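In what follows, a structure is listed as structure tokens, so that the remarks can point back to it.
Of the protein chains in this complex, one is absent; all others appear in place.
Going in written order, the chains are labelled A and B, and every chain counts its residues from 1.
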Amino acid sequence: MLRQPLSADIRLKRRKRLDRAFHCLMLISASLVVIFLLLILGIILGKSLPALKISMITRTPGTGYYLGQEGGILNAIVGSMEITTGATLLALIIALPGVIFLNTYLKKKSAWAELIRLMLDILWGIPSIVYGAFGFLLMLTLHLRASLLAGMVTLALVELPILARSVDETMRLVPSELKEAAFSLGASRWQTATRVVLRQVFPGLITAILIALGRGLGDAASVLFTAGYTDRLTTSLLQPVATLPLAIFFQLNSPFPEVQQRAFASAAILTLMILAISLAARFLGRHLGRHRIK
Amino acid sequence: MKKEGLAARVSGLSAFFPVVLVSAIFLAIFLKALPLLSLKSWSHLIFSSAWQPQKGEFGLWPFIIGTLSVTAVAFLLALPVSLFTALYLAEYAPNRARKMFLPAIDLLAGLPSVIYGMWGMLMVVPLVSKYLAPLFGTSSSGYCLLTAGVVLAVMIMPTIIHVSVEVLGSVPVSLKEAALALGATRFEVVRYVILKKARPGLLAACILGLARAFGETIAVLMVVGNVPEIPRSLFSPAYPIPALLANNYGEMLSIPGYESALNLAALILLLLVIIFSLLARLYLSRLIRRSV
Partner (left out) sequence: MVDHGRISLKGVNVFYGKNQVLKDISLNIPAHSITVIIGPSGCGKTTLLKCFNRLLDEVEEARVEGEILFDGQNIYAPEVDVTQVRKRMGLLSQKPQVLPMSIYENVAFGPRIHGLQNKKKIDHVVEKYLRLAGLWDEVKARLSEPASRLSIGQQQRLCLARGLAVEPEILLCDEPTSALDPQSSRNVEAQLLRLKENYTIVLVTHILRQARRLADYVAFLYLGELIEFGPASEVLTSPQDPRTRAYITGEIS
């Protein structure tokens, strides 16, 4: 009886070529993505690190700063930290109890839970410029001026769905046996949620907070009309506040090369801050899980 | 257990907050847009290309087209690269490459949009004005539809890649093995089995990317040119709705109807994004239901 050979015939060779061509295409695409990443980081850091002077982070803009005179962007660095920390805390305070409620008081498939998750999805998709517009309208209604407070509230709304959704994701993964075990020890729902479930999701919670923080730090559109801008340090909730993304944006639009240089330097500062946060998220997410039940 | 009851009530309120917030945003913007809607018809406001606030002309058509075309260009550029990359990561890449790649993708996703905008101004704008436009026999300032599309494409790629990799990862290994055992090549497995199985999820990934593209503001604003005309080619400037809002919303101009018109633009953007979120949700949940 004639044995079929185990090596490839002509038709199979053609199929293999197609396979390889496809493989190449994918490699090219993946390399493109890597190249873009390197290009972006390269150009931001390459252009900006040379422009980075220590005075950038130790001084506020002096007189004539926007014409190329002395000064720094300490106002924006501090302002960004103030507004982002505040917004993240606010978002956490608003979102966390709700997420706990969603996962302990409501049944997994209940219509309410579905509705709330759908709304979170929608909120997640709403562009931050629309939050900015909404925050501005809110501000007008409450007779507030553009200020740290108004910017913080608006930014908190932007961060809320990011935070809530990722905490919800981790909480949903908590095995129901764990909750049942706590219930059977006589713990109430709230005790179970705060002492058992929350401890179980703690690493996820920290990661979620850091992700929201990173988003908040980089968001410009929501604070554009609500936070105002100032060359001084902000010391009260009702004063306007400068933020790094806007500092970059404004300085880039300047016709003076010195000022543009500083925009690059500011971009480096912002990028490094974001990098630090995302590395921290990765690191903490990995190392906080000691007390978790796998 | 009074404390318990209070905790339940407070956290219940907090859980309900998203519902309130969505309604509040929608209502606030809708009510502000209403005055203009009572003066002029929807279709006139949407389809008229005359944007002359001083003369009371508030045609939003150039902005709608601007939004749609920037998004479309970005999407067409991002889609193939993202899908191929996701397939590579999910099906072909060695574990080590995947472990390095995914964090890099997330890093790209986490960069602020002003950074992308700056990259666009520094690199893409000169590239387009000096090389690409002359190559196609036109001239361009570089601040145009194509530049914005490229920048936006790079911005939405991480989202599409990330979700797609997750979706592809949910296709059972034994299904791939079944196809391989029939003598299919990897390409045939991908083409006939995996892509088919993962289609709803991949669609959802694309829709999420699109939703992100629609609302992106600062990066686009920085490179798109911001001229309220319907773009004639890839090398002409455009003016998408988010840029319109960013440039004008905060200033309280005393032109009658102006504020209302801007809110109508915001409303249109909001509706677009909500529709896309709902679609993505629909496809994703269908995928989950099917895989159970």
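By definition in this document, a residue touches a chain if its C-beta (ideal position, glycine included) is under 8 Å from a C-beta of that chain, and two chains touch if they have at least 3 such contacts.
Keep in mind it's a predicted model, so treat the numbers as computed, not measured.
One chain is not displayed; in the complete assembly it touches the shown chains A, B. For the options B:L182, B:I255 or B:L271, the residue in contact with the chain missing from this view is B:L182. Residue B:P172 is the one among B:P80, B:P103, B:P126 or B:P172 that touches the chain missing from this view. Panel shows chain A; residues 1, 3-8, 11-12, 15-16 of it touch the chain omitted from the view.
The omitted chain makes contact with chain B at the following residues, 94-95, 172, 174-185, 188, 192-193, 196-197.
Please note the rule applied: only the chains that are shown with their structure count from here on.
Of all residues in chain B, those touching chain A in their complex are 1, 3-4, 7-8, 10-19, 21-22, 24-25, 28-29, 32, 80-85, 87-89, 92-93, 101, 103-108, 110-119, 121-123, 154, 157, 161, 185-188, 190, 208, 211-212, 214-218, 222, 242, 245-246, 249-250, 262-263, 266, 269-270, 273-274, 276-278, 280-281.
Across the interface of their complex, chain B is touched by residues 15-16, 18-19, 22-23, 25-30, 32-34, 36-37, 39-40, 43-44, 47, 94-102, 105-106, 115-116, 118-134, 136-138, 146, 157, 160-161, 164, 188-190, 211, 214-215, 217-221, 224-225, 245, 248-249, 252, 263-264, 267, 270-271, 274-275, 278, 282 of chain A.
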